[in-house]
Structure formats: C-alpha cells, structure tokens
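All protein chains but one are shown in place.
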Amino acid sequence: MHDTVRFHYMDNLRALAMLAGVVFHAALAYSPLLHPYFPTADRAQSPAIDLVIWWLHLFRMPLFFVVAGFFAAMLLNKRGMAGLFLNRLRRIGLPLVIFCPLVIAAMSYSTLHAAAYVRNPSPVLLMIRQFSQMANPPAPPPGTGHLWFLYYLLFFYVLTWVARSLVPGKPGNFMRGLKPGWQLLLFPMLLAPALASVSAPHPAPESLFPQFWAFGFYGPFFVFGYLLSGHEALIDRFRGFAPWLLLASVALYGAFLYLLRRHVPTAASVPIALIEACISVWMTCVCLVAGRLLLNRSNRLLRYLSDASYWVYIVHLPILFVIQYRLMDMAWGWGAKFTVSVVATFAVCLLSYHLLVRKTVVGRLLGTRMPVAGSAAGA
Amino acid sequence: MSTAFALSGVTKRYENFALRDIDLSMPEGQVMGLVGVNGAGKTTLLRILGGLALADTGTVEVLGHDMPAQQVAAKSDLGFATEDMRLFKTRTLRWHMDFVRSIYPGWDEVYAADLLRRFDLRAEQRLAGFSHGQRVKALLMLNFARRPKLLLLDEPTTGLDPVARDEVLEALADVLRDEARSVLFSSHNTKDIEQMADTITFVHNGTLLASRDKESFLDDWRRVICHGSWVPDKAAWPEIAAVRQNGSIVELKVRQFSAGLLERMQTQGAEIRSADPMNLEDIFVTTVRAGGAA
Partner (left out) sequence: MNRSPLNWPVIRLLVAKDWQLFQQQLAACVFGGIVALCLIGMATGWSFYLGSLLLIVMLVCTSCFSISNSLLVERKEHTLAFVMSLPVTPLDYYLSKLIGNLVTFLVPFLAMLAGTVLVILYTPLPDGLVVLSLLIFGHVLLAYAVSLSVAMAVESEGWNIFAMIASMLLINPLIMLLGQIPAINDHVKADTIYFAPVAVAILLAQATLSVVVLAATGWVHCRKKSFY
C-alpha cells in the first residue's frame, strides 16, 4: 500500500541529525572557541573539538530542516492544509508548549545550583554567580532554548500556507527543472546574506522573537526538502557530484577555520558567509545522497533509535548539563569527560524513553510510534 | 395532493411599492409561470417564498413548512435563483460545487457533471471570467444538481442568447419530467412560459390579476374581427377586454369566449370575420391595459 511506504533514509537521516545534536552539545563544553559563552564550559579543552563540531554545525540542522520540509509536503499531500496544521500542532506545537518550560526550568535550576557550588566554574557560571549576589538579579529573557527548531518549524508550516496562498504559478517546477550544477551553485548564494548578518559560527536563534537570518538560512532548506517530496530522483542527480562536493567542502572548511581565526566580529564577513553557505548546502546534499545509498533500510535497532530520537533530543540538554556540571570539578582529561558525558546522557535519555515514553501517553504525544513516516515528520 | 407552496393574505410593503393581499397556491408536481412587467412584484413574491424577505402580514407555507419559522427545513428542499443573485467571483465553479455539495446531502455529482457538459461550462474556471449567460447557467446548475423539490426561478432566461436559452429550457424540461418536482418561474418572455408552464399567473402592481391553468386560459381568449358599425360598450359586455376600431373593421379581444357570445354579437349587427386564439403575450398585454381581471 502506498500509504505505508516509509522513507527509511529520511527517517534515519532525521534521527542521525537529532542524535548528532547530543554529541555536538556535549562537545561544546570542551571547545576553546565557545569557552566564554557556554555554561558547562570545562577547564579541559581541545582545539580538536573545534575542528570537528563547527564542521558538523554547518549542516546538521540544515539537513534536519530538509527532512522536515520533505515530510511536511508529504503530509500536506495526504491530509491537506488543515490536516497538516492539526497534525503539526499536536506533534510539534503541543510538545513545544509542554516541554519548553520544563526543560528550561530544569536547566536554569541546575545552572543556578552549579553557579553556587562548582569549584571550577566556567565564565558563564562566574557571571551568574556575580549576578545572583546582586539585590535585584536581572531575569534572563524568555526563550526557546535548544527547542528553537520546533518553534521555527511552526513558523515554517504557517509560511507554507502563506506561500501556497500568495505565490502564483508553480515556481517549484522551475527550481526542480534547473540543472543540478546550477542548483548547487545558486542555492548557497541564496543563503549567504542571512549568514553574513550573524556571527560565525552562527548561533542558535533562541529568542521568542523570530530572527530574519534564521528564516533566511533554514527556510531555504525547508523549501528544498518540500520540493524533494515526490521527486526523490532529484537526489540521485547529485550522486555524481557527491565526492567532489565532499572534497570541496573539506577544502573550504580549512579556509573557514583560517578566516575565523583572524576575525571575531559580531557579523560574519561575506567570504566567510559564502563559505558557510557552500559547505551547508553541499554537505547536506552529500548526506542526502549517502542516506539514500546507505541508510534506506530499517531494522529493529534503527527503527528504535529513529523512534527515540525526538524524545532524546528534547530532554538531552538538561541531563547533559547536570552531568557536565558534575564533571567540572573532576581532574580528568577532555576526552574522558566528553566520552562519559555523551555515554551517560544517551544512557539516561534512552532508558527514560524506554521506561517512561515508548509505551505511554508521552510517546503518543510525540507520535514516535506511529506506523506512517509522516507522523513524526520534522521531529 | 399536497401543495408545493401556499400564500394566504400576504402583504409586503416597501417605500415605493407594495405587494397586496396575495392568495396563491400551487400543487406539487406543477409548473407555474409568473408573468408581469418589471416592478410588478414577481421577484418580491419569489423572495418571500425563498425566505429572503419576510412578509409583513399573511401566512407563507413552502413544501409543508411554515416560513420563516421552519425556513431551514424548507430551504433544504428548495432551489432558488434570482436574477440579481451572484456567485463568488474569485472562486472557481468547482469550488462552488463542492461548497453546495457539502450543504445539500441530495447533491447529484453525476447529474452535475452532465449539466456542466450540456451547459458547456468549465468547472475549473473562476466565476470572474464568466459571461452573463455562463453565470446564469452556473447558478441553475448548482440549483438543479441538488435535486430540489421546488425550484424558484426569477427570470432564468432573461439576457440569454438563443442557444443558451434553449439549453436552459431543455434542462428545465428534464427537471420537470420528474412528476414530484415543482417549479415556479417568472419571465418577461411569455413564449417560455407558454412553452413550459401548466399554470399561468399574472402579477401587476403588486396584485394578482389571474392564476389559472394554461389550457383553459388560452382557450378562453379570442381575437375577434368583425365588420360593421357596431362598437360594443365595454360596461355592457364584461367578456370583452379591448376594442379597437379602424374604419369599418372592429377588433375585439375577448376574455370569456363562447359560441353564445358570437351569436349575441351577431344579433347586434356585427359581421364576424374571424375568431382566432391569442398568444400569451397578447393576452397579458391586453389584461394589463384593460387594468383588471383576466
């Protein structure tokens, strides 16, 4: 039956993007570049971390938004606009409203606790410690934390409706019809202005007020995924380019790191933005090609991880914070701390998924056990 | 036999016009043609039956339901199209069809598709691009395809080109093949009414001049040509609605024709040349100009 066709590679790529986020956030604590800005920044650091994570950072969420756009188009096709909205409100809106305050409360509680008790505090913890000694400590502005992507997905669904109401004709056919070479060249140009307007590496758009640059950067990836839906053969057209794209991205990443070292302004320069844009697009395409070639299958383990990834991503950060605040006062090397924090976080997240989520009302809320691929789309 | 509608003592006043004391009913399965000049009250009468205007006094019953109290039940089985009724310009005909279908459970999609073809309409076209004739046909299609028990049509053929008019009348005739369906329609075009209606009702200046079945109606009227010097006095001859003299030729329009009448005229010295049936238009014009009952 057509309805039950699963796009395994899309499911798996989404899970991979989510689970890689746990590793990414764990690594931030040991990144020299982010040391002044991250609450769990540790004494133990390694430039090797920076070398890897900013590479990952350039295409992890773009890839996620491609998958989200892909499933959005599929759901729209199947259930119509009202069906899409209802489903997304239940699967994205409701979890955001429920978990965002809980997750943020848990993180601020553990952070305040750490600010008071950790003996080797990070610069952020030190600042919080100073603030908390003031008579009227300023409250942090409300935000969406690491669940910003759910917030933006809601905007993207609304914008999908706006575009379908306002944009005449079928511009999608035009974009799909371009030669793949042109697509790979023009797409990055589209992203460069957005990336040039924020610092490099780009931050997470956590504010409750949406950010132009986040729409300008992640939006086109959502549209890309949307246009891929029903036209998956487009991915195959990139196959011949993939090795070259990978090589070019690695080379450009070298240039990126070089430019980054000489340049710490609030907004990225145009060359940096262009490089970021190219790597984002090209590596996303490489991932799609690789996913379609290697990950278009399912077994019980892959399926389980794919189901668990939404829950794991929602709750991982407060758990990671608690673990890394503990590790701050230990005299281990960065490698040990990093490994322990990743393994322990995964263990707690997966265990909680298995015991508290998979077969309960929470699992139904997150739609992690629905038989149809579109069900957990975007999450 | 139950009635399709019944009006009793209905009055409706507007600033410059009043519909007065209307008593009219029609059995189910009938076709009634409303004949009247512009502003005679045909549209108002149809609007009262369709629930779009409330009568000031009197009772209105449509398909056995009191109006306006039970208008939802009545409107569910009504088809209603007036000349000034418009569809949504920015939407396609398909959108209208889906909208109407979602409201009327009796919507017949096969019949609708058939009507689309016969009326030469494109469902995917927006109404803004429709000509007058296409608009009328679209509105009628939306009404026909819901298979109403009673159709109220105000000037359905006005402004249509001959081809469109023929298409509409043919479709209307198909509707009427079903004995249970009733139609009340108005028209300036007396030919349409003569062709379709079982019953004919004349409306003028907000009052009913006549309402009778077509056959006996047409049968009663004659155009009599006589020769001679005799000119009847209309007061003494109530059967005669109009008299016109041209030299020694006298043309009489007779509303209650009978062989006896001709004999009586001959006894007055009139030399009868011919006594021919009249068409509805002629009858209507004569009635209105005679200013009285037909």
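As written, the chain order gives the labels A and B, with residue 1 at the start of each chain.
Here is the rule we use: a contact is a pair of C-beta atoms (placed from the backbone, for glycine too) under 8 Å apart; a residue touches a chain by one contact, two chains touch by 3 or more.
Remember, predicted model here, so these are calculated numbers, not experimental data.
The undisplayed chain touches these shown chains across the complete complex, A, B. Touching the chain that is not shown, out of B:Ser25, B:Ser76 or B:Thr158: B:Ser76 (per the contact rule at the top). When the whole complex is considered, the residue among A:Leu126, A:Val162 or A:Leu294 that touches the unshown chain is A:Val162. Among the residues B:Ala18, B:Val37 or B:Ala53, only B:Ala53 touches the chain that is left out of the figure.
Residues of chain A that touch the chain left out of view are 139, 141-142, 155, 158-159, 161-162, 165-166, 207-212, 215.
Listed for chain B, the residues touching the missing chain in the whole complex are 47, 50-54, 56, 68-73, 75-76, 78, 80-82, 84-91, 95, 99-100, 102-104, 139.
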